[in-house]
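With one protein chain held back, the other chains of the complex are shown just where they sit.
Let's turn to chain A:
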Amino acid sequence: MSTRGRPRGLRLRHVCSSTGQQRRLLNHFISKVPEPTEPSPPSTSSRFTLAVKDNIATTTTTTPSHPTTCASPFLSTYHSPFEATIVTQLRARGARLVGKTNLDEFGMGSHSTHSAAGAVSQPRTPSSPPQPDQNQTRHNNINEDDEYNDLSLLSAGGSSGGSAVAVLTGQADVALGTDTGGSVRLPAAYCGVVGYKPSYGMLSRFGVVPYANSLDTVGLLARRAATLQELMIGGRGGKDGERFQGLWREGDLRDPTCLSAAARARCAKGREGYDGVAERKDGDVLRGLKFGLPLEYNIEELDPGIRDAWAEAARTLQDRFGARVVPVSLPSTRHALAAYYVIAPAEASSNLAKYDGIRYGTRDTEVASDAAAGGVLYAASRGKGFGDEVKRRILLGSYTLSSEAMDNYFIKAQRVRRLVRRDFNRVFALDNPLHEPETFDLADLDESIALEDKWGPEEVDFLLCPTAPTLAPKLDDVMNQNSVDAYMNDVFTVPASLAGLPAISIPMPAASGKATNGGDGVATAGLQLIGQYWDDARLLAVADAVSRTFDSTTLAR
């Protein structure tokens, strides 16, 4: 099956972008909210611009209202009657919605190419990395309407590629994405922005069109970690210095997987940093922290440039900022990707059963089909309505849930998932508040772990690893990739998703001299930090501090 080419099916109607043109562009918005025609009075209601991934339900008071398409032909005209909790929460904090961003259909993909609205690309070529500019003005001197040479375009990553590009171009200060197996962190790494996946259950998923409920989290993207830290933990809003409540406090009764207020308080009890953003020097934040380098992440396929950058980052943290960096072992990692690609498609095949052409999408009436006559009423409609990648995952999921395959795939994958979580609990110094503390007797440990024992069972505060094994690939190469190769990109992001842990990808300068995409300059890779469950506050603070060390080292060069 070819993944090349745009999914046929209907073209989505775009609520006119500023030029009203739809040339071959970055294609990161599916619909845009028209800019206010006259400069609106500087009201407190608009503190920052927000782009929302198009699988998160939005309603709007302006006309025309924008649909929530999930980049699927099935939902091309679907206007949600309600708004996702996270959008309402951000509006209450002064967000102004600028548009709905492009994605892989229903969030299934790693390059934002499987979209009914066409592939997303980022406004960078291998030879022209953007300057990480602290004082970026909006629009960032990138003209989204410039035509780019198709062949030189880089993948924006996926599935929240549109959101990452919207942040990169400066059209949005904050963008919402969804992260099921890395869908926020991967595009953040490719596009050189910050992408954060909170602990599972911290942000409400109500209004997020599910891909795989047990893995889905709402994720946030911004240019700086500090922006996200302020939103999540609370801080001063805008010029008036008014403080607003951190998102971490707010549960949602409409999402049964969203932690209750009591559970939040309990989880936060053993954690630091939830009292608000403290003014601390980066050195203070990092000093004495213990970072673990998971040995299993040093895979053969890892781009040498990224491996060097990873090692360099570890060295910097240790030598210049007084942190400790130790190797750790997460032996279940090698099974995690396979487990993910069993669990996620299984849940997806269930979640997408509702798109049958009766309530959503267009029913295929050309093929005579009737359930009563022994035929299948929906087969033709579903065959036409979904893109290839979605169909692939539905088939995969339907198979792994079928009665003869269930035990060998779905049940086994759930066991692997438990092992992955155990691995994390073993290496983190903090306990996971969702589970009874386990004592890990060395005698019980797998032999492969025993090999690492010369370092002792080292317990760490955070894990430090690359977000993706390569730099952003060329869109052209991605189009020629087979789907299993594309799944490889998720190898570093999936474990944290399976365990429900908070993780963040921050831009890390990487020498791309030896990188596969050629060119000589400095490129940006993603450095991923993974924390213990509900250690989000510290994770964001540390991510902010670490990314500042890159600024200073870059400046030092």
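Keep this in mind: a contact is a pair of C-beta atoms (placed from the backbone, for glycine too) under 8 Å apart; a residue touches a chain by one contact, two chains touch by 3 or more; residues count from 1.
The rule is simple: contacts and distances are computed from a predicted model.
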item: Among "Origin recognition complex subunit 3", "Orc1-like AAA ATPase domain-containing protein", "Glutamyl-tRNA(Gln) amidotransferase subunit B, mitochondrial" or "60S ribosome subunit biogenesis protein NIP7 homolog", the UniProt name of the subunit that does not appear here; value: "Glutamyl-tRNA(Gln) amidotransferase subunit B, mitochondrial"
item: Of A:Leu295, A:Val326 or A:Leu401, the one touching the omitted chain in the full complex; value: A:Leu401
item: Residue among A:Thr49, A:Thr68 or A:Asn102 touching the omitted chain; value: A:Thr68
item: Touching residue (missing chain; options A:Glu250, A:Glu312 or A:Asp356); value: A:Asp356
item: Candidate in contact with the missing chain, chosen from A:Asp104, A:Glu230, A:Asp255 or A:Asp536; value: A:Asp255
item: Positions on chain A contacted by the hidden chain, ascending; value: 56-57, 68, 70, 75, 78, 80-82, 84, 205-210, 212-214, 253-257, 346-347, 349-350, 352-354, 356, 358-360, 371, 374, 376-378, 398, 401-403, 406, 410
